[in-house]
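All protein chains but one are shown in place.
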Amino acid sequence: MSYFSTLAPAYAEIFLLVMACIILIVDLFVADRQKSATYLLVQLTLVGLALITVYTYQPGIAHLFKNMFVDDLMSDVLKMLSYISVSMILVYSRSYLLARGLFTGEFMVLTLFALLGMMVMISASHFLSMYIGLELMSLSLYAMVALQRDSAVATEAAMKYFILGALASGLLLYGMSMLYGATGTLDVNAVAAAIKHGVANPNLLVFGLVFVVAGLAFKLGAVPFHMWVPDVYQGAPTSVVMLIGSATKLAAFAFVMRLLVDGLQQLMIHWSGMLVILAVLSMAVGNISAIAQTNFKRMLAYSSIAHMGFFLLGVLSGGIDGYGASMFYIVIYALMSLGAFGMITMLSREGYEADTLDAFKGLNQRSPWLAFMMLLLMFSMAGVPPTAGFYAKFSVLEAIINTGHIEIAIIAVLFSLIGAYYYLRIVKLMYFDAPESHEPIRIQPDSGLLISFNGLAVLALGIMPGWLMTVCAMAVQKSLLLH
Amino acid sequence: MNLETLMFYLLSALTVFAALRVITSRNPVHAALFLVLAFFSTAGIWMLLEAEFLALTLVLVYVGAVMVLFLFVVMMLDINLERLRVGFWKWFPFAAILAVVLLVEMVMVLGSSSTAGTNVNVAKHAADYSNTKELGRLIYTEYIYAFELAAVLLLVAIIAAIALTLRQRSGTKHQVQGDQIQVRSKDRVRIVSMPSVARPDTRK
Partner (left out) sequence: MEAQVLHFFQWFWDLFGLWNVVWSFVEPVWPLIWNLMKIVAIVAPLMIGVAYLTYAERKILAYMQVRVGPNRVGYYGLLQPIADGIKLLFKELIVPIRSNKLLFAFAPVMVLAPALAAWAVVPFADGMVLANINAGLLFILAMTSIGVYGVIIAGWSSNSKYAFLGAMRSAAQMVSYELPMGFALVCVLLAAQSMNLTDIVMGQQSNAGMLGWYFVPLFPMFIVYLISGVAETNRAPFDMAEGESEIVAGFHVEYSGMGFALFFLGEYANMILIAGLTSLFFLGGWLNPFHGWMLVGALTEWVPGIVWLLGKMFFVLFLFLWFRATFPRYRYDQLMRLGWKVLIPLTLVWVVVVAAWMQTPYWLWTPASVQG
């Protein structure tokens, strides 16, 4: 077996890197302002990635590069979902970005590099590769947020995102260095083994853990480390927010799993306590603050904080059920937020950003089909049956009740009810209010098709959630070494 | 105490002093220069650890390039220290508590059971031992994945920096060299053929 065939599990990453570099160069020679050639190449790359991931699939867990890289079912599933969401983001945002002069080769290349960072995070089983993957993703995102140079809001958002992101990275790195000091290794599995065999100083481990969890909470945008989220969501170009709100959450899920479950499973008593605080606070602050928002993107930011709280509930309940439920939750959340932000990009046009609640007034009269799709998405976000959001919330609650934390489940349900108010308010605005403008909505065929798919998928997954739930449970079961 | 230990304490004291001055000096240029000093003395400590490659690279990259650009910017900034200091004392207690917590942690790292056991004298290497070679071997074998990814990270930084700064602003008077070179004489000079007219004789 030659050296190259031993690299098979990492073919997707290698292919993506090579293609990103090629696209970077090819783009220099694309004179077309629409950048059709570059766009096509990027979409083909994503298709190629999906094919590679399917063809290099192997059952079991494969380690590569001295345990820095791991390939298992969970990573394959999450990577496939990341390709799909990045591809969807590009379809949604094409006309939106073209109207703002942002649809450049750099935007697409940075998106690909962010995707590479996510893939590295998803497949990382070593503190070093985790951190570098995270930085690769974050750095690309910082730049993409700031890409709209003439917009003061975007620049402010980029600045806040960058500084707080750097602080979070610092916290995470500091925590990791503590864990390294305690266990003497950076390899996640070796860290787990060292903790299990009791060679590590427990005080030091917990101190390290505090910093790691704080860093993660920063990156996830959980309260009390959420300050950057609303500003970034509001200020950044919607396409970039779409990326931050969907694909990166998938990577963050893998990150949390590898770090807290694979590496620090033995410390679960400690970190689940911290996660309870983060989760409850996030749900409270997220849902309550969202009510007061008049800006739709800002409202979605607070909604994302609340959703992250819910997601953490699944993580802290532990076990295959809990992790499977939180994986299911994060996948559904990614799908919903793609649709919601996609809707903003479709309602926006040159010189007009449909990011206020008023933009949705009377949408039913202007375009009944779009309004119906939005209704499905909002129902799903609120957790109204029979949409996917309901089932996602349900499975998380089930997992947490099974662990005996009924009081947390009750709190979660209460805050979900509060949250339902602002989602349903959108529905009310769309169906019962008079439209503020009668400007016809011009929809590109590709994004129109996509939003239909997106909305109907939310409905279909709510009616038949079984198979996706099974995939998530299997991915978690086959990939995590639950000690 | 042998010479090496003495050097270590000297350099460490210098590092700590310089690092303190970085955050306490009122003049930002002084702060940057003290940071340079801190890098220098850290490089010295690495030298003592026989990590000459890291030590020299630290000087070459951080002192020789990064800090120069840092100074470049800091010198041109007009920083209003008074405005920066507003609210300093208000938040000082929180910062102090945080600092104490961090200090306690550091102490715990040093006193940790797993690190205490490894605190033994490491054997000296032979004279022909090359730290550079060893590092190179490790980077290109065991850590190749992280190393390549770090390179990608730098590439992204370059792309990001260029994408954010390279934009055509209206109203600037910059030269386009390509256009200048491609200029032909007929673009600039027009030869006008004029009939010669006899000049009226003014001598009379």
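Each chain carries a letter (A and B) given by its place in the written order, and its residues are counted from 1.
As a working rule, contacts are C-beta pairs under 8 Å (C-beta built on N, C-alpha and C of every residue); 3 or more make two chains touch, one makes a residue touch a chain.
Remember, predicted model here, so these are calculated numbers, not experimental data.
Engineer: Of the chains you can see, which ones touch the chain that is left out?
Structural biologist: Visible chains that the missing one touches: B.
Engineer: Pick from B:V68, B:V107 or B:L154: which residue touches the chain that isn't shown?
Structural biologist: B:V68
Engineer: In the complete assembly, which of B:V36, B:A146 or B:A160 touches the absent chain?
Structural biologist: Of these options, the touching residue for the absent chain is B:V36.
Engineer: Kindly note down the residues of chain B that lie in touch with the hidden chain.
Structural biologist: 29, 33, 36, 52-53, 56-57, 59-60, 63-65, 68-69, 71-72, 75-76, 128, 130-132, 175, 177
Note that in this section only the chains that are shown with their structure count from here on.
Engineer: Residue numbers of chain A touching chain B in their complex, please.
Structural biologist: 17, 21, 24, 64-66, 68-69, 104, 106, 109-110, 113, 116, 120, 126, 128-129, 132-133, 135-136, 139-140, 142-143, 146-147, 149, 178, 181-184, 199-201, 203-204, 207
Engineer: Give every residue of chain B touching chain A within the complex, in rising order.
Structural biologist: That would be residues 105, 108-109, 112-115, 118, 142-146, 149-150, 152-153, 155-157, 159-160, 162-164, 167 of chain B.
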